[in-house]
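This structure is in structure tokens; I'll ask about it shortly.
Of the protein chains in this complex, all but one are displayed in their positions.
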Amino acid sequence: MTSFARNQWYVAAYGAEIGRELFGRTVCGEPILLWRTEAGEVTAMAGRCVHRRFPLSEKPSRLDGDRVVCGYHGFTYGADGVCVSVPGQQRVPRTARLASYAVKEQDSFVWVWIGDREAADESRIPRAPWLNSPAYTVVCGMEPLAARYGLLVDNLLDLSHETYLHGGYIGTPEVAETPIATEVDEGAGIVRVSRHMDDAACPPFYSESTGIDGRISRRQDIEYHAPCLYLLHSRIAPTGTPGPDADGTDPHAFHVEVVYAITPETENTTHDFWAVARDFALDDQKVSDFLAENNRTVVLQDVVALDTLEQVIAREPEGTQELSINIDTGGLAARRILARLLAESAATPAAQPTR
Amino acid sequence: MTSFARNQWYVAAYGAEIGRELFGRTVCGEPILLWRTEAGEVTAMAGRCVHRRFPLSEKPSRLDGDRVVCGYHGFTYGADGVCVSVPGQQRVPRTARLASYAVKEQDSFVWVWIGDREAADESRIPRAPWLNSPAYTVVCGMEPLAARYGLLVDNLLDLSHETYLHGGYIGTPEVAETPIATEVDEGAGIVRVSRHMDDAACPPFYSESTGIDGRISRRQDIEYHAPCLYLLHSRIAPTGTPGPDADGTDPHAFHVEVVYAITPETENTTHDFWAVARDFALDDQKVSDFLAENNRTVVLQDVVALDTLEQVIAREPEGTQELSINIDTGGLAARRILARLLAESAATPAAQPTR
Partner (left out) sequence: MTSFARNQWYVAAYGAEIGRELFGRTVCGEPILLWRTEAGEVTAMAGRCVHRRFPLSEKPSRLDGDRVVCGYHGFTYGADGVCVSVPGQQRVPRTARLASYAVKEQDSFVWVWIGDREAADESRIPRAPWLNSPAYTVVCGMEPLAARYGLLVDNLLDLSHETYLHGGYIGTPEVAETPIATEVDEGAGIVRVSRHMDDAACPPFYSESTGIDGRISRRQDIEYHAPCLYLLHSRIAPTGTPGPDADGTDPHAFHVEVVYAITPETENTTHDFWAVARDFALDDQKVSDFLAENNRTVVLQDVVALDTLEQVIAREPEGTQELSINIDTGGLAARRILARLLAESAATPAAQPTR
């Protein structure tokens, strides 16, 4: 039994990572082989040869047109995972096929469905349209985390840590001081956490990218779509600036959409995809470079802290207690939803990969 | 269940290690945060924030006057471990407090009581007054050992290994050849092992520090106070020198007090504190440098051997047999006492840290 909810969509990669080279990534403990066909479609299949379990993403395994050739004994598979050739004999066993995954390229991500393939429903994939919109400029990256994914969910749902862990980057005293409002849609598996600061110091992340040099109105509106997608709608404007117009547009403020995809790799490691989309200074490479460098620094501060926490937790007796307060309302709701998704997927026996 | 006796005093640090920076050290599996108040008192408290278990000794956690600020979300604690501030709300939960440890600075060491705090009795801390006496000059250090602490107890209670493992430093053939006398005070938990050599070669450790260039009378009188403190009273004099005077003074000989504090860190790692105090050449920095360098070399020879032994034992089937002989009398007595202390502390349910 893993501790990951199955029958869910997870981000396996950025689309830009997948090309005409075999690419391996483990999602929820499942090793997946990803590559792009000659027609440009992303394919995802089980990452181990059916013969002797050799990793198909490891050299000398290779792509030959739209076929994958295992680097150990040459078992050869089509884009659908079906084996088309084996060494030393003409007959290919009927059962020689790799499980293939439902896959969807959207909003710059490659989403894969972990679970029973028949249940895959692309309409359930949450959206992050800013990552693929001409109205926004995006910087992004992915950092490997040597910590269980729940620690990153906790981290992102409680931004009061910005004041302490990310002071001098994105944190100011007002973040930790300002109370939050939390809304939970248990059925849809969405947690919303908002913190609105009307008169706050402007941290370097925003002052240097927007050019604001006084105090700001700063809004953080989090939407977490369990299990994988985290959106932070960040609105920044000089203190006293009017709010959005009646028609919903908001020309007076700077908007930054911070997106994380939180993908479990194994029980104790996580893929930490991060992206920062902005609606200003669209063509300013200096701003892009600054935000990329600065956000990566912030993510790495989290990585160091969470990797440390993982070691702490791994060494503590099971059942060591935590003390939670108001700031944890969102994180606790996320844990509850994740536990429910896990229980639901555990109740559904996993379909055996076709092999 | 750990294999460490609780309700005992252990050395956590040298006093000189603890200042106005947060300092973390694990003792008997318990992560402890140590720091010195503005008034100069050493304090010891549980090393993990009650909120999300972040290590309070890790940056960006910091000391703010006599308060500890957690580097993750800013939970703030006083010197008594009580939480005085949390982010995002005025009310601090009553149960938000770190367990604090009984602590005593004495003989240059910081002793902490591991166990039920009410039972802490400072008068039971064994003494090593030479480490803090104007009549002695001291060199000292601490080496981390990747081996269970029982291996270091075995090692130090059977000095016949000096001849083989430390030949050319402190060992000569006479050490291994000369029989020992062992006395055990089971009730007090003290083991005494004595080896008196009337006419022995003088190893470099003593010839270079004392200036003796012939054969020597060499006495090794060990006192091990289970579980943590090991004293080796070493008396060196040219062969034929008279013994101590009737009044107990001993002006004819050189005296070296070798002190070890043997502190379990985890089941398989140990803090190996060592100190060498001498009553001669008190102001001679060359002698100090020589003894510090030489003794550290000897300690590191033990570290290499014991780290190797730990690996050997970890790989062997449980219950692999040893063969013991006379030289092991002291070590076996120590094991018996440690087993009794462990059984006694296991019979007393551990008080839950106040939290």
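Letters A and B mark the chains as written, and numbering starts fresh at 1 in each.
Here is the rule we go by: a contact is a pair of C-beta atoms (placed from the backbone, for glycine too) under 8 Å apart; a residue touches a chain by one contact, two chains touch by 3 or more.
The model shown is predicted, which means the values in this text are computed figures rather than measured ones.
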| item | value |
| --- | --- |
| Of A:G40, A:P60, A:G187 or A:P251, the residue in touch with the unshown chain | A:P60 |
| Residue of B:P93, B:G141 or B:G167 touching the missing chain in the full complex | B:G167 |
| Touch criterion as defined above, residue of A:A13, A:C28, A:V50 or A:L231 at the omitted chain | A:V50 |
| Option touching the unshown chain, where B:V92, B:A146 or B:I313 are the choices | B:I313 |
| Option from A:G15, A:G74 or A:P238 whose C-beta touches the chain left out | A:G74 |
| Residues of subunit B in contact with the chain not shown | 154, 158, 160-161, 163-165, 167, 176-180, 305, 308-309, 312-313, 316, 320-327 |
| Contacts of subunit A with the absent chain, listed as residue ranges | 31, 48, 50-55, 58, 60, 69-74, 86-89, 93, 95-96, 266, 355 |
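In the analysis below, only the chains that are shown with their structure count from here on.
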| item | value |
| --- | --- |
| Averaged-CA centre spacing for the pair subunit B and subunit A, given as whole angstrom | 48 |
